[in-house]
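There's a structure below that I have some questions on.
Only a portion of the chains appears, each positioned as in the full assembly.
As written, the chains take the letters A and B, and residue 1 is the first residue of each chain.
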Amino acid sequence: MSATTPLDLNFQPPAELVELADKVKRFVTETVIPYETDPRWTAHGPTDEMRRELNDLARKAGVFAPHVPTEFGGRDLSTVGQALVFEAAGYSMLGPMAIHCASPDEGNIHLLDVVARPDQRQHFLRRMATGEIRSIFCMTEPGGAGSDPALLSTTARLDGNEWVINGRKWLITGAEGAGCAIIMAKNEGGPMDGHATMFLADLPDPAIRISRTLDTMDSSFTGGHGELEITNLRLPADAVLGEIGKGFRYAQVRLAPARLTHCMRWLGSANRAHDIATAYARDRVAFGKKLGEHEGVSFMLADNAMDIHLARLAIWHCAWLLDKGNKAASESSMAKVICSEAIARVADRCLQILGGLGMTRDTVVERIFRDVRAFRIYDGPSEVHRWALGGRIVAGKF
Amino acid sequence: MSATTPLDLNFQPPAELVELADKVKRFVTETVIPYETDPRWTAHGPTDEMRRELNDLARKAGVFAPHVPTEFGGRDLSTVGQALVFEAAGYSMLGPMAIHCASPDEGNIHLLDVVARPDQRQHFLRRMATGEIRSIFCMTEPGGAGSDPALLSTTARLDGNEWVINGRKWLITGAEGAGCAIIMAKNEGGPMDGHATMFLADLPDPAIRISRTLDTMDSSFTGGHGELEITNLRLPADAVLGEIGKGFRYAQVRLAPARLTHCMRWLGSANRAHDIATAYARDRVAFGKKLGEHEGVSFMLADNAMDIHLARLAIWHCAWLLDKGNKAASESSMAKVICSEAIARVADRCLQILGGLGMTRDTVVERIFRDVRAFRIYDGPSEVHRWALGGRIVAGKF
């Protein structure tokens, strides 16, 4: 039995990860949180200028992109390591952007790390991982492709030595200002006709037009959520990411971990909301005693603590599975549903505890509440995951 | 037994009210809804310009302020009448403003109708009721006065023939652009020392400064939510609304019905969200069948129908009680909790059914979801009402 074989359950993460997470938490608390009142945090997310400014501060603080491969300056964090660090980063809605572990870049970087060719690593992944450019993941379409892949309608046709891509993409996070795109399209013609393929494209490209940036309830993603018109986009034959026809397989490579990293970051925001509500419940007086001495309030705080506790356990467990090489399809679905719903409850309770104040942007809870609402939908609505989980249970494949 | 004595339960509202509500619903659908994409609907609510434009259209359509006293051009609607008309108006978040039954004016008009002197009726109430000016209700303070009246800290001191008022008010809906204010203050000195009194003041007044308009999650109130600094505001001795020292009694006169009219208007928005989600569930396809043919979706629609059904019954019952002269303290508390929570669930389910689309402002569900969140807090958070209800039950006074 080697020194690294655990002999019992262990819920104590490695000290070096705990230290790194503490460092990130300090950076977020001391450096990022003051930016939360910066007007450059717009309704369509923080500006790229603000992002670069915070990225620089993160680099100086030694907390920039610790998850990316060491060849790009990171520490190649395990999923467990990400669980700790991303939760710490999420303590401010701006934190993940600041240390460059925000979606969709974080998931795109992971995908390219697994699938990209050496030249693609140099051209795309290196610049993404170092924060030189932001990337977008163009899968969702106005007609519903996203939750249900069968509805994919963007097409890719080989014309001589070039692919010609046409279609519309929608709710594309980070579109405005992005430097490259991963585009999912359905092969038209050729031996893989009807199968989905992923392509890499530099941005901006006149064939990819951002027809508008959507007004959305959430407001924390740099570049907002764009609607894209792709009209006769021509890409070289080798613009394919991985192999032709394996688009959906790669989407899975990206999705299971991406789902979980969402959980991590948003758990950080639940911690933040809970801390703000707790402080308020301690200070504020109502009906002759501290707000927090009313059971109607303290029970909500207790429920927050339990929701946060369980969300973290579900994340850690799934992270551990992924690190062991398990695909964790069911576990990541469960973690996604558990965390998105638990975190939404926490945000809702915190807002309620704050009362009228909670409805205002005087605390960040208002933004958290709005942002986490999205989490029950993005990366598969709760219903799709319950449907998948229930189906596996009934089929005896859970 | 007279012709008007009902012999049995009756859930069929009078035909003339149903007709009026239908007319309002048509006006809202045909005339108001197109304004929902008007850029004058800002994050701090629709502008006064937009309000006046819609008010004019409502006047032309014969649906302007049907609830106000006949002397001001209204129909002096019963509470049951309001229940029908305000629900119809609420079918657009802009509807209540359009037909001039929005909060806080609607509640202020009711309060003045009950309490104001003839000269105050002429100077204040007439102009409020006809939409010439908007009014604000200045009770809530940053320190918590609002849910807990004991915390009121704005003071009113009689200095010769004038009242001198000082204090800070907060979350004052409609502040920007309002033409008059009802101000709640605590008497300092005099025979009613320590008691609360209501005052009427014209706006703008240099002694009442809007230090800022708060950024809030909700966005449907004209004038937004302001923070007010009242510094040595001088009002004539007769600026008192009703009697000195009866401020809290009058607050109750305003609150029970105001709570219920909130329920009515917001129920309208639940209907709207439900209709949008239902239409989407009918049209959209996912995983090989209509979205609405998935039980995961159709069960949500069924729950919506039940929540809307119960909210309406609770409103109608309480309205009927109020019309009979019953104070309906418990019933209006119950209706407030029931409706605010049911409507929030409906909005949440609708947003979930819409998926990513629900997070965008491409449908009005996004705004409805944000606005109705406030309803669980405004006019007494659920917790305060549960506390009051539970207290009465334990005391045998329910």
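Quick notes on this structure:
We take it that a residue touches a chain if its C-beta (ideal position, glycine included) is under 8 Å from a C-beta of that chain, and two chains touch if they have at least 3 such contacts.
Computed from a predicted structure; not experimentally measured.
Note on stoichiometry: the full complex in this file contains 4 copies of its one protein sequence, with 2 placed in the shown coordinates.
To be clear about the criterion, only the chains that are shown with their structure count from here on.
Computed from the mean C-alpha positions, the centre of chain A lies at a distance of 38 Å from the centre of chain B.
Those residues of chain A that touch chain B in the shared complex are 43, 140, 144, 146-148, 150-151, 170-171, 214-218, 225, 284-288, 294, 296-297, 351-352, 355-356, 358-362, 366, 369-370, 373-374, 376-378, 381-383, 386-387.
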